[in-house]
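Complex shown without one protein chain; remaining protein chains in place.
Naming follows writing order (A and B), and every chain is counted from residue 1.
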Amino acid sequence: MKIYVCVKHVPDTAANIKTVGANGFDDADCKFIANPYDEYAVEQAVRLMESQGGEVVVVTVGKAAAMATLRSAMAMGATRGILVTVESQFLDSDITSQALKAAIEKDGKPDLIFTGKVAVDTEGFQTAYRLAEAMNLPVVNEILKMELRGGKAVVEREIGGGSREVLEAGLPCVLGATKGLNVPRYPKFPDIMKAKKKEVKQMTLADLGLSAAAAKTELAKLEKVPDRTGAKIIPGPAREAVKELVRILRNDEKVI
Amino acid sequence: MDSYLVVKSILMLVALSAAFSVFFIRVRRLFRLMRSVQGKLPFTLDRVKERLMVLLTDVVGQSNVRRKALPGVAHTLILFGFLAVQPHSLELMLKGVCPAFDPAKWIPAVYGGYLFVADILAALVLVGFAYAIYRRVVERPKYLTLGTDANLIILFTCGIIVTFQFINAFQALLPVHGAAFDYRGAFPVSGLWIGLLGLGRLGAGQIAAGYEIAYWLHMAIILGFLVYIPGSKHLHLLAAAPNVFLKPLQREKAMPKTDIENESAVTFGLGKVSELNWKNVLNLYACTECGRCEEQCPAAQTGKPLSPKNVIHDFKLDLLAQADAILAQKSDAVEPIVREASPITADVIWSCTTCRACEDICPVNIEQLDFILETRKHQVLMQASFPPEMQATFTNLENQANPWGFSADTRADWSKGMNVPLMCDHPEAEILYFVGCAGAFDDRGKKIAQSMARVLQRAGVDFAILGPEEACNGDMARRAGNEYLAQMLIKQNVEVLNQYKPKKILTGCPHCFNIIKNEYPQFGAAYPVVHHSELLHSLFRQGRLKSVQWMKGVGGNGPAVEAMAFHDSCYLGRWNGIYDAPRDLLRAAGSGIRLTELRRHGEKGFCCGAGGGRMFMEEAIGKRINIERAEEVIASGAAMVAAACPFCATMLSDGLRDCQSAVSVKDIAEIVDEATA
Partner (left out) sequence: MATIGIWIETEGGKVKETNFGVITAARGGSGENTLLALLLDGSAEAAKEALAPYGVHKIVPLRAEGADLDQSPDARARTLAAAVEKLSLNALLGLATTPGRDLFARLAAYLKLPLASDCVAVDVARQTVCKSHFSGKTVATIQMKAPVMLCALRPNAVEAQQSPTSPEIAPLTVTVQDPARVRVLEVKKAPGGKIDLAEANIIITGGRPIGSAENYKILEACAQALGAAVGASRAAVDAGFAPHSMQVGQTGKTVSPKLYIGCGLSGSVQHFAGMKTSKVIVAINIDKDAPIFEKCDYGIIGDLFEVVPMLTEALK
């Protein structure tokens, strides 16, 4: 099987974000990791490769530093990588999906494409869908269970309130992975070392005939959300404090 | 009679040649096996004079063995009695081959004196064994291996002594010819058999026969034993003294630095017994399964499947079972240590808290930790096999340089509003206070760090912290087998330390203290390191800190605390020999304080359960170690227990809380803070 996994190099959610200028952030001093949801995607792809044979190719669109995320995916077992370099910190999802499509099609014919459910930095929640539509492939996102049955992918996703949908999609298709699909493996040390030498094709947006200027969205402003301050600790013994709290919530804040 | 002597001579010659040959061949094979294992150990024989002194005190003086009173005395009796008997047995062997061999004729005075003493010592062996048998039949302590091997050894040795006595008894009854040595009265104890059994009433022929029977029995047993020794745990006869002679002379221990950058290495850590080094193997040979390590082990004592004794024993069995392949240098044919149906299971290797109680108590200085930690290294690096809950910890350490995944940027937030300078702003500070992850992020640890900072400021100490430049010291990762991650963290800190070249590093946590002091030099950063108990105590001695008030009771409102216990941290005490400084500190901080000792304290201190990375692992088997320790604290009657480690403080607090106890836990820094405020 030839499986492609789209991954993204994002700031660690634990990292502090320092905004720079009107719409940028300090990405030099920030710890970046592979998008956590993408790890479920890579793990699923590698497992399929281990049982069915073939290769797993990880693709990413990002700055040069995104190479690190490709290496960590390859340490988990991906065969090789493709890095489409861009100059800016943020890239519109439409352009991103076009770049992924072009890079994949330039490389080979996919049997399956995995992505993470959403990127934890821009939280756009649409790249997988755009990629699928551009390649005229089925897409199901937020899958937490998957199996191959008779040449089709049968998957499950949660649809709210604990209910689940079971869907079927023909191959090739695009599947967005979320927590619960599997437990991403911790790489073995020899694999981490081997990953440093695995092949990574590099190209720019321009090489694929694309330009970031064609984007139909623009990040106008990026502002830090201040933490709330001035917490009021309601004093007194529990019973009194509770009575006072109910009064505040009912009469002052009017939330109950 | 002459023909009998000829037959005896021939038989003895054959028996001796055969027995000694077999013994030699078996020992040689063991020696070769020790040389054939592929593990590397950089070793130079240094401080020979000191080592000889150690041999004198520990082997001759049996000082280490006698740390356990009664069994220690029994062993001393057995050892010396057994040794005492050997020259006479040897004499009898040689005389059996060549009757002309007769030291009694050549050096009668010395000979007589020797026999007299040897006979008494031999009897004391039986006294020792009587106690040993009592232990095994009546007391039956859990940690003592009661198996065929042990029983045979007891049988053999007792047999040797008893037949020795009978030889002597009959010898004393044999007619004395002319100027020959008069054995009558030569054996004060063996002679008693004569009276007891009325041997004197036997006829001359019966006496002669009795002598010969005793002789042959003795030879059979002793030569049989000789042949048996290399295959049994009694191998310790040969291996113990060398192992003690070659033991590491300093208490401090650094984990070996695995060369993970070696591209040609096919494996890291200990995956197969063929990867042991010769010193490991000598350790295995020296073990006599006395079980003292198991008795001290916090895991074994709380129902975990880990027993250091069993680890050593199982490694030895595995090594011997695969000896052929190892001797033939066919390492591919050697099976991995952790394999299906192997007694070395994941629960065994991961239950260890690395407290070193086993290494400390071992009478023959076996280093059990090396086996466990190197096995962990292999499991993590090569198999990515470790308790699943550690994955998040490892990932957090990698991404944010602390095990909980808090933002590395916020590492100095604990000191907000306290005016604590950062090293980058104040690089000439006299002391670099290495706060550690617990001090920076753990709710309990932060309070300790804040107390430390206040106390240092009060004493006018010029110090600074690294803040966001500080990464986890790497101890938990290293002891949890993740050598790659540990080296990454260590190198990160080493780079920062070498940039500042601190005059002195102060640590608030024994784990930071231990690894920075003993293992960072492996990576090129060797700076003077002091633990906060030592520094605070020196501040008191210098008069820079004065105790103004003593500890208020629990909650700050009660009467002053009078009885306090101190919980020895493993990484401070057994790993680095610091037992007195924290106690002296407590006495200095609280004049009139009554320090009570917990039942297991000092070198025998009982671990809190957090070491070896276990702070971040689930404890699902047996009784919780921290509860075991909490119960001990409660039993001591102390109103408060002091700790010198944020992990100990957390484990003790949790344990005491789970026991619904009102006993409070404070770090020594907090106590000093309150006392000098």
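What to note about this one:
Convention: a residue touches a chain if its C-beta (ideal position, glycine included) is under 8 Å from a C-beta of that chain, and two chains touch if they have at least 3 such contacts.
Keep in mind it's a predicted model, so treat the numbers as computed, not measured.
Touch with the chain that is not drawn comes from one residue among A:Lys63, A:Lys179 or A:Lys201, which is A:Lys179.
The chain omitted from view is touched by exactly one of A:Asp107, A:Glu133, A:Asp191 or A:Asp207, namely A:Glu133.
Mapped onto chain A, contacts with the missing chain fall at residues 11, 13-14, 16-17, 19, 23, 25, 36, 92-94, 120-126, 128-130, 132-134, 136-142, 154, 156-170, 173, 179-180, 216-225, 227-229, 231-234, 238-239, 241-243, 245-246, 248-249, 253, 255-256. Across the interface with the omitted chain, chain B contributes residues 405-407, 443, 447.
In the analysis below, only the chains that are shown with their structure count from here on.
On the side of chain A, the complex with chain B involves touching residues 12, 14-16, 31, 33, 183, 185-190, 192-193. On chain B, the positions that touch chain A within their shared complex are 260, 263, 268, 380-384, 386, 388, 391, 394-396, 399-400, 405-410, 484.
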